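The complex appears here without one of its protein chains, the remainder shown in place.
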Amino acid sequence: MCGIAGIVDSGGVSLPLYYALYALQHRGQESAGITTYHAGRLYKHKAQGLISEVFNREILEGLYGTAGIAHTRYPTTGENRPENTQPLNFTLKGHQFSIVHNGNLVNNDDLVSDYEEYGHIFATTTDSEVIAAIIARELTISGSMEDAVVLCMRMLRGSYSVIAMLDETIYAFRDPLGIKPLCIGKTENGYMVASESVAMDALGADCIRDVRPGELVRINGNGISCRQITRSDRSALCIFEYVYFARTDSVIDGVLVYDVRRRIGKMLHHEAPVDAEMISPVPDSGMSIAVGYSEASGIPFKEGLIKNRYIGRTFIMPTQTLRENAVRMKLNPIRGHIKNKSVVLVDDSIVRGTTSRLIIELMREFGARMVHFRVGSPPITNPCYLGVDFPTRKELIAHNRQPKDVQSCISADSLHHVSLEGLIHATGHSADDLCTGCLTGCYPVQIPNERSSCRHIDFIHGSYQTTLQF
Amino acid sequence: MCGIAGIVDSGGVSLPLYYALYALQHRGQESAGITTYHAGRLYKHKAQGLISEVFNREILEGLYGTAGIAHTRYPTTGENRPENTQPLNFTLKGHQFSIVHNGNLVNNDDLVSDYEEYGHIFATTTDSEVIAAIIARELTISGSMEDAVVLCMRMLRGSYSVIAMLDETIYAFRDPLGIKPLCIGKTENGYMVASESVAMDALGADCIRDVRPGELVRINGNGISCRQITRSDRSALCIFEYVYFARTDSVIDGVLVYDVRRRIGKMLHHEAPVDAEMISPVPDSGMSIAVGYSEASGIPFKEGLIKNRYIGRTFIMPTQTLRENAVRMKLNPIRGHIKNKSVVLVDDSIVRGTTSRLIIELMREFGARMVHFRVGSPPITNPCYLGVDFPTRKELIAHNRQPKDVQSCISADSLHHVSLEGLIHATGHSADDLCTGCLTGCYPVQIPNERSSCRHIDFIHGSYQTTLQF
Amino acid sequence: MCGIAGIVDSGGVSLPLYYALYALQHRGQESAGITTYHAGRLYKHKAQGLISEVFNREILEGLYGTAGIAHTRYPTTGENRPENTQPLNFTLKGHQFSIVHNGNLVNNDDLVSDYEEYGHIFATTTDSEVIAAIIARELTISGSMEDAVVLCMRMLRGSYSVIAMLDETIYAFRDPLGIKPLCIGKTENGYMVASESVAMDALGADCIRDVRPGELVRINGNGISCRQITRSDRSALCIFEYVYFARTDSVIDGVLVYDVRRRIGKMLHHEAPVDAEMISPVPDSGMSIAVGYSEASGIPFKEGLIKNRYIGRTFIMPTQTLRENAVRMKLNPIRGHIKNKSVVLVDDSIVRGTTSRLIIELMREFGARMVHFRVGSPPITNPCYLGVDFPTRKELIAHNRQPKDVQSCISADSLHHVSLEGLIHATGHSADDLCTGCLTGCYPVQIPNERSSCRHIDFIHGSYQTTLQF
Partner (left out) sequence: MCGIAGIVDSGGVSLPLYYALYALQHRGQESAGITTYHAGRLYKHKAQGLISEVFNREILEGLYGTAGIAHTRYPTTGENRPENTQPLNFTLKGHQFSIVHNGNLVNNDDLVSDYEEYGHIFATTTDSEVIAAIIARELTISGSMEDAVVLCMRMLRGSYSVIAMLDETIYAFRDPLGIKPLCIGKTENGYMVASESVAMDALGADCIRDVRPGELVRINGNGISCRQITRSDRSALCIFEYVYFARTDSVIDGVLVYDVRRRIGKMLHHEAPVDAEMISPVPDSGMSIAVGYSEASGIPFKEGLIKNRYIGRTFIMPTQTLRENAVRMKLNPIRGHIKNKSVVLVDDSIVRGTTSRLIIELMREFGARMVHFRVGSPPITNPCYLGVDFPTRKELIAHNRQPKDVQSCISADSLHHVSLEGLIHATGHSADDLCTGCLTGCYPVQIPNERSSCRHIDFIHGSYQTTLQF
């Protein structure tokens, strides 16, 4: 998961991109970068760290120009490589080229081999460099960015929301299934694209609409234009954008994330009511779900756990045996609320189960009489190959375990996951327009070594002018 | 406002003090420090920055010993002096002496003059160094720490919760009116004192009780003992600890802060009900008050503003004219919730009014039909001399302005502050046991150049052995 | 100018490369980097700054492996680009590839265009990436590193000493004219190559011999082997390596630099004797030349200027008008030595003349009666296109100016440059084996837009096994 943004605005883009990154910081805390274009050259800065650590006023003032792109990166397991920070920047026959990417390619290795055959050498281990190589080669041959993107959509298999900058023009496109979000906004003196609508809110810009699956958007000083490169009769937005990843105040494909989560809470109550004295979220992610459960059930919403806002990446944990108590530093139970009470604890998901178990233990230590666990997503039983950093199958607590066994593992008095149908209904989308691979094992793109019962579709590639509506 | 902690534990104190500081980080983000004692010398580290920036594993591993004190500091207006970081450390006739302090002395200048007459020279501008000077001189003369604290209580006028370490013994005391909080806890192999009970929770320690106003607590390897140094027939806990400063999960003088705030919300509804479609807090401080208002009114609780958790001290704001829009980066309205809605917005207080006005404007920009503002404290009409960094009288929006005028300044459709009586009632304490100087102009200690209609009391100094109850 | 090194040693290479960089720090202070290879992956670290700033123990301990290469970079005018730090690292068909380069290509732009036609895109602006692209493409086609180097020697025009690492094997080669130095050493359990012999000295390794112009050296766990790829009847070592660049204790092509400089000093006395009371160097570069002049003339060697060893890159200079006085901070005249004395001041070269003028003014201010300037190189009248960062023709004080005019510009009482013949004689080499382009305008490789009266040679490419002699 990453956050990306691109802006063309005659009033300058350095500060707006910085603000957009701040609004997207929840999508990645490992590294951040901005590249801008001015008068024939790129101005760039990227580094590991939070946005607040990577940029300062002096750096931002040195990022000249009226076009630019930005990126904030989520650390993938076991890889902490400085050279994987984005944007990636290149020169290309006298042109300046820069690219950012959110997503994951499942045929990356094959593409790398192919392009190495053409003589290309790769400096990083990122999918983004492969995408850059494809575009670069095609630009060299045909000179048309549109052709290059058509080629990408033919060759790339996986999820990819991409923003590329060729000199002062920004190109943005989303994979044919629209697995990762990307939306279009109108700034004061230009246009922008970004992973989520909150980036527009942060700038006082208007979010116009989402980039459509398989669509290419071009923004430069003359304005914005859109072309539909590929058509498909289904789409596959990652359902976890609604459950967990996106900010609660984002609107994705026309649906407010907060409302989806509140509806999940109501659905949970509908599917698994419980007689209890209070509803408490696991902060922050269970918050809106808990509000929905409380509304539907009439049981009072009351915070049973307070989150310490200051625990960050550099927090020092004690020796291994004490490490489990780190949860205690992050989440403090309110004894006065939970003592001798029967509590419904609401969280968005269970992955390995370790944290859930520690939280429930902590609730009991502070006096909770009963802890009923309600979860805003079905059991996660399969890995994700399309950009989410879930662990391997074996590490998933729900893999080869019945809910009853999971309940016992985490020592809850009762456990209920929302049903897949209930979750899909809460999103307001059709099951055909969502990726639910991690919940069903059925992925919308063919995954090497994964049997798949899914219907995979062929994309009709072409180019259709689409109209941007304000 | 600052956070302080002191621990004597045979298992080592470096990590526990670090965790305690994390739990108290909300009380001060400017600087942090820890001093420990081991085998005749002090080990110390302090610097400007957040706890996460000031300490790392290597530093903590170098802080040896089974006794130590810690401090995290809130920046006072216009003063950002590295030498004011605490603990302050001294040598004293072959003994090691270290001190931390939360509070503000109103007769600091007089005390400085007195002690300069005795030949003392001062390196810092903090009250803490004056307290250290008094203790040091008295220790030199009488050799008794208890006598030294008696002297402090006679000479110091203002608020002071102090933790001092003389070699391996920790002494903690609270001013005779108990203006600043301080509580006692039992750790696994020792005892501790800290500003708030959440510090105990973070360590898995038990909070035993608050240090009493005018009480002296001594902790060393042999255990803990307490003496009542001064008695008074009233106390004066800062009422804003309940309204805003303390963490919502802290228990102060036996009362859970969260519950006080929820009761304030109920009181607000009782005093100023309104016909509206949703109750929304200004996050984070209005949260529990809004929950209370929603419960009492039956109007749904729904977040209308989402806080960006990543905006910190180093956030770069644009030019002056745009600066007001910085609120937009920090608080994002949810259009889908507030559009065409009548909203009750709940906050803890109004100081200058600027932020309130900007938030209400933002709510309207995102479509709110009506914005009713409800405030969890009476109008702040007077400065604080006892440790809260309120601005001068002139800058307070409620100074010389009727609520009607303030409502117009912040452009709310209606505005109501909780009444002083309502607020006091919500705390569960008697008016005689709270400091309400900023709300009433009546301060519990005599302030130079402030007329005061308050009854000021004489303290009966003495020393009474008290029993610590578990 | 840069410093490069490569080591294969079964005892580990991280610390040895670090020491080698320290020994080569004089060749570049802008950035430094090390890449090592271990078990299928590269370990790497590079950053801007001095070696002491770029590396620490923890970083070095993370650079695993028994093969590695290193680089320290000199800043070229106006370019301070973080992405230009070396080594450059790539993946290549499952192999790991890393490269460092000292030199300058004069046909870089043409090569970039060619390779962009093949679909290659460039991330940096360095010659090194072009060399990497050529090698990568050829490796893809032929699979032979030797063929790839043959191709480089055919295509590259300019100066290049290169060390490349393909998995655990190191390849080093020097351009057919040997413009930049590179030598071979025997470490305790392996072999190494480095820009100068002092890198071997620092490790306690033995310097075996220089890499020959047009030669390819291969080092891996099995030992070392050498092949002569290209033959030419002349070579063209940069004469300024002897005059200024190399460390005085280095041996280049069999000749000790210190001795060359001392011979220059003797030659200077022979060509331009002067009746004076003392010989003083401009430290540090004029030192050995002054020793030679003193020996030949019998006039006492006496330091007239002391250099402040602590003035570094971050030294803060005052406003423009005072800036000239910065020389005063760096070089302090000894009044007691020069007052009323006639001094022979000896420096290695004059470029813009500004510093020389300021030094002579300073000498007079401190009382020198006469200042005779003696220079260890002929007037620099032409730019360098082969790796030395001399300014443009116009900025060179000797461009279109007679020595008499230069003497007047720098206000010396007399001025003499060593003659070209004298200088060449001092190196012990034939004029046919040195590059003297900046002194004569006659470059050993064809420079675009430079008329050249030089004989340019065709290289006979082939591959001849050569024997390494110990």
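Here the chain labels run A, B and C in written order, and each chain numbers its own residues starting at 1.
Following the convention adopted for this analysis, a residue touches a chain if its C-beta (ideal position, glycine included) is under 8 Å from a C-beta of that chain, and two chains touch if they have at least 3 such contacts.
Here the structure is a predicted model, which means the values were calculated and not measured.
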Touched by the hidden chain, restricted to displayed chains: B, C
Chain not shown: contacting residue from C:155, C:202 or C:442: C:202
Of B:7, B:88 or B:375, the one touching the omitted chain in the full complex: B:88
Hidden partner chain, touching residue among B:38, B:120, B:309 or B:364: B:120
Among C:18, C:115 or C:171, residue touching the chain not depicted: C:18
Full-complex contact with the absent chain, from C:155, C:256 or C:351: C:256
Missing-chain contacts mapped onto chain C: 15, 18-19, 22-23, 25-26, 50-53, 55-57, 60, 198, 201-202, 204, 247-249, 251, 256, 258-259, 284, 287-288, 291, 295, 300-303, 306, 308-316, 318, 325, 328-329, 332-337
Chain B residues that touch the omitted chain in the full complex: 83, 88-93, 97, 112-113, 115-123, 125, 132-133, 136-137, 140-141
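Criterion: only the chains that are shown with their structure count from here on.
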Count of contact steps on the shortest path from chain A to chain C: 1
Leader among chain pairs (count of C-beta contacts): A-B
Central chain (distance from its CA mean to the mean of all protein CA atoms): A
Distance from the mean Cα position of chain B to that of chain A, given in whole angstrom: 38
Inter-centroid spacing, chain C versus chain B (mean Cα positions, whole Å): 62
Shared interface positions of chain B, touching two or more other chains: none
